[in-house]
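A protein chain is absent from this complex, but the other protein chains hold their places.
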Amino acid sequence: MNYLSSSLLLPAIVFLPLLAAIIAFIIGRNRLQGLINISFSLTQFLLVVLTTLLFLDEQTDQSERYVIGGWGAPLGIDLIVDGFSILMLALTGLLTLLITLYSASYFSDKYNASEKSLRFWPLWWFLISGLNALFMSADAFNIYVCLEIIGLSAAALVALQGNRAALQAALRYLLVGLLGSLFYLFAIAILYRSHGTLDLMQIAETASHSFPDKVAMILITIGLLLKIALFPLHFWLPPAHANAPTPVSAILSALVVKASLYILIKFWFDVLGEATTFGASQVLGALGGTGIIYGSWCAFRATQLKLLIAYSTVAQLGYIFLLFPLSEYSMGVSSFTGSASQAAVYFIVAHACAKAAMFLAAGNLILAQGNGEIAKLKGIAVREPLNVLVFAIAGISLIGLPPSAGFIAKWLLLTTAFESGQWWWVIVVITGGLLGAMYLFKVLSLAFSTDPAVVESPTAKSTAPVSSVPVSSVMTTVALILALITLALGLNAEFILNISNTVTEVNGI
Amino acid sequence: MFNKLDIEYDGPAVDKSALSLIASVLVVGLLLAVTIKIVLSDKGHNTGLAPLITQNIELSGVTNPITAVLLNFRAYDTLLEIAVLLVVVLAILPTRDHHAPFFKRIEVSKQNLVLLALQRWITPAVVIFAGYLLWAGAHQPGGAFQAGALLAGASVLMFQSDTYQVNYTSFMARVLLVLSLVVFITIGTALIWFEGSLLTYPLAFSGLLILLIETCATVSITLALASLYSSFIASENISVTDHKHRTIK
Amino acid sequence: MNLVMIFDALLIFSMLTLGWMSIFSLSLFRCIVFFVCLGLLAAIAWGQLGAFDVAIAEAAIGAGITGALLLAAWNRIRPHRTKAIEPNLTNAKTSQKDTREHV
Partner (left out) sequence: MTSALLYSMAGLALFAIGFFGVVVASHVMRKILALNVMGVGIFMFLIALAKRNPLVVDPLPHALVLTGIVIAVAGTALALNLMVRIHHMDQSSQEQSK
């Protein structure tokens, strides 16, 4: 008797955020608003921890299915959890908790944002429930609905900032998202036509090297690449992530992009693994490599702090796409096993934590400075030492220096590249690392610069902008916790890899 | 391709950058050729899930197979879909005016006769027809979404002149907007206790439960669609006040 | 090739034409009108294919509500709006006026 497939836990992880959204919508502005949301996120986190522990405890090395409505796979919809999705759920739970804590003070009266909070909280919880539902879904059409929840609520959250740039970015993000989902929906129609079922595992059973499956795979890849923002399709990401409110930028970079990536990995390796080819994966890798170089270069050229971090996301996503060429090929079939997938999974986790920490720290710096220009950050380390420290730690992880999570991820990636004999990816990874170091040190050297004129007069009107507000300690602490998690992940790599390892066995179904 | 988002009214219809033109023509051509080949090579599953659905239709509590799929077999999808609608309503609804009453009637001196007649005669008919659609959804074409859309259309007609006004941000409206989601979630999770699994209707009550959910869904969908429409009308007034506010500053 | 097939072919041909015109027509107002027509024809086509539920939904939501939303949004973005800001002005009136402008 396994607990997961019979218990309340899995549906609760989806429904709890929905409930939180409803309550946030109904009560509106309230003194208890922040408290209620924090307690919801705490409950949600505990639920996820419980689920993870149960999953690890059962040691079934299998995916767990939860049957909704008692109908079973082809007729009804099932929920499914395997190692990868448990890992993503845990990541979502953790980041939800921390960013909710952050937003509770970010959207408080102190920063004149309580009007926005009226919209922020319900949309935020809808986004979280969409993410959770997506990571558990075993049904192709259900994934489409989840993608739409995520896409629409994310676009609405970007628009929350309310200025023209944010609205325009949100509109572009929304249109791209809708286009991507339509491609995905079309692929689902083709899959249903040739397989007669919408359940992912049943599609996987009958998947073949046939023409319709290949076309479906191409359509899914195009649609999801649009949503992931791989290099030539990245144009919407930097403005959207840079113009959103800080907590939203953090979740967008850390999780929302990864949600589409998760689906792509699932289709590419589990569901339609038969239909993929070596050449296609090399193309994806090449796009990823170009993305690394191009994103890093644009980040180096950026003049706004958040834009720099957003371009860095474009670059970091490129690394994850090296997974596709590096994963092992046996008999023309790729599989989500071995060191390449481990590297990718580790990269996803490391990047999520580091990028969230970085966005939060950057948001704090911008609040303290009153404006997002990088040039204005001169000497900020004296006034906001902790936030600069967080920025530095996250930066170390993104560059891939020890002892951070990013280092282990890159190490895994490099060793895999050497083992598989595809040495050309090594050059790309190292160049990307160097470029990453360039743009991050550009910021840090400015922040630490001890230009006496700046340091001595932090309160003087000429340097301190009018709109600067002291950053609340909660917001700094949350960013610091995330940075520490990034470091801790670098020291305890086995834990993450253990969870994700169970993916290997799922593939055999 | 999305770099230029034009909202000038009198702009040209086509963005004349050669690159996007060529690329899109290529992609479209490829897409058409490839997919038509799929359609013509008519292999694969011939019936889909139709036999399975007809087999289980007696267990679902309704006889219209589409209602069975939407509200029983794939009820989870429908639940999330209602959430999608709610997301958009949330994103669009203005955040002010919480304390005005939910529904009010304003006496307008200048009446449009045609509109008045429409309101008097067509609206009740539409409401009755929507009720019929909702009821009939169990055994023939119809159901919550169609009924909700019809009612929303009727309400668009009603609020065209300012005789009636609904305040979509009032407490009552918010409760009605989330009603279907709340009922859906409550029933779904309550059934975990009684039947052991999410959204597993007991056979004896399934028809009743589905009708209950559909009724609530109709109310919420009506309100959601009508509020989406009204946001485009009402925001005009709000934006005007916004603008005044800004100039005073 | 019987009568039904010919009807189908005609329906499809007009739907494709309307699909094209609802994107590339000269004035935005015509685009919207063509799109609503497309929705109504789609409802007929789906009745033809035996999907009566979807036909009702398409006529009500796809053509009706979407059309109303599009028209309302169009009304907000078209030029010379400041003169016609009177709240009591109905959609029907304004749209009539516009067709005259653009014909």
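We call the chains A, B and C, going by the order they appear; numbering starts again at 1 in every chain.
As a working rule, a residue touches a chain if its C-beta (ideal position, glycine included) is under 8 Å from a C-beta of that chain, and two chains touch if they have at least 3 such contacts.
From a predicted model like this one, the values you see are computed outputs, not experimental measurements.
A.B. asks: Determine which of the presented chains are touched by the chain that is not presented, and list them.
C.D. replies: Counted over the whole complex, the chain not pictured touches A, B, C.
A.B. asks: If the hidden chain were put back, which of A:L8, A:L56 or A:L182 would touch it?
C.D. replies: A:L182
A.B. asks: Going by the contact rule already stated, which one of A:A159, A:I228 or A:V314 would touch the omitted chain in the full complex?
C.D. replies: Residue touching the chain left out of view: A:A159.
A.B. asks: From the list B:L70, B:A173 or B:L223, which touches the chain that is not on show?
C.D. replies: B:L70
A.B. asks: If the hidden chain were put back, which residues of subunit B would touch it?
C.D. replies: Here the touching residues of subunit B are 1-2, 4-8, 11-15, 20-21, 23-25, 27-28, 31-32, 35-36, 39-40, 42, 46-51, 53, 65-66, 68-70, 74, 77-78, 81, 84-85, 87-88, 91-92, 143, 145, 221, 225, 228, 231-232, 235, 239, 243, 246-247.
A.B. asks: Tell me which stretches of subunit A touch the chain missing from the display.
C.D. replies: Per the touch rule, subunit A residues meeting the hidden chain are 141, 145, 148, 152, 155-156, 159, 164, 167-168, 170-171, 174-175, 178-179, 182, 185-186, 189, 192-193, 198.
A.B. asks: Provide the residue numbers of subunit C that touch the chain removed from this figure.
C.D. replies: 4-5, 8-9, 12, 15-16, 19-20, 22-24, 28, 31-32, 35, 38-39, 42, 45-46, 48-51, 53-54, 57-58, 61-62, 65-66, 69-70, 73-74, 76-77
We take it that only the chains that are shown with their structure count from here on.
A.B. asks: Enumerate, in label order, the chains that touch subunit A and subunit B alike.
C.D. replies: The shared contacts of subunit A and subunit B amount to nothing, since no chain touches both.
A.B. asks: List the centre-to-centre spacing of subunit A and subunit B in whole Å, with centres computed as mean CA coordinates.
C.D. replies: Chain centres of subunit A and subunit B, defined by C-alpha means, are spaced 30 Å apart.
A.B. asks: Two-or-more-chain contact residues of subunit C, please, as numbers and ranges.
C.D. replies: As it turns out, subunit C has no residue touching two or more other chains.
A.B. asks: Would you tell me which residues of subunit B are touching subunit A in their complex?
C.D. replies: 2-3, 5, 34-35, 37-38, 41, 43-49, 52-53, 56, 72-77, 80-81, 83-84, 86-88, 90-91, 95, 98, 171, 174-175, 177-178, 181-182, 185, 188-189, 192, 195-201
A.B. asks: Which part of subunit C faces subunit B closely enough to touch in the complex?
C.D. replies: Going through subunit C, the ones touching subunit B are 23-26, 28, 52-53, 55-57, 60-61, 64-65, 68-69, 72-73, 75-79, 85, 87-88, 90-91.
A.B. asks: Can you name the residues of subunit A that touch subunit B in the complex?
C.D. replies: Residues 6, 8, 11-12, 15, 18-19, 21-22, 25-26, 28, 66-71, 74-77, 115, 118-119, 122-123, 126, 129-130, 133, 139, 141-142, 145-146, 148-149, 152-153, 155-156, 159, 168, 171-172, 175-176, 190, 192-197, 211-212, 215, 235-236.
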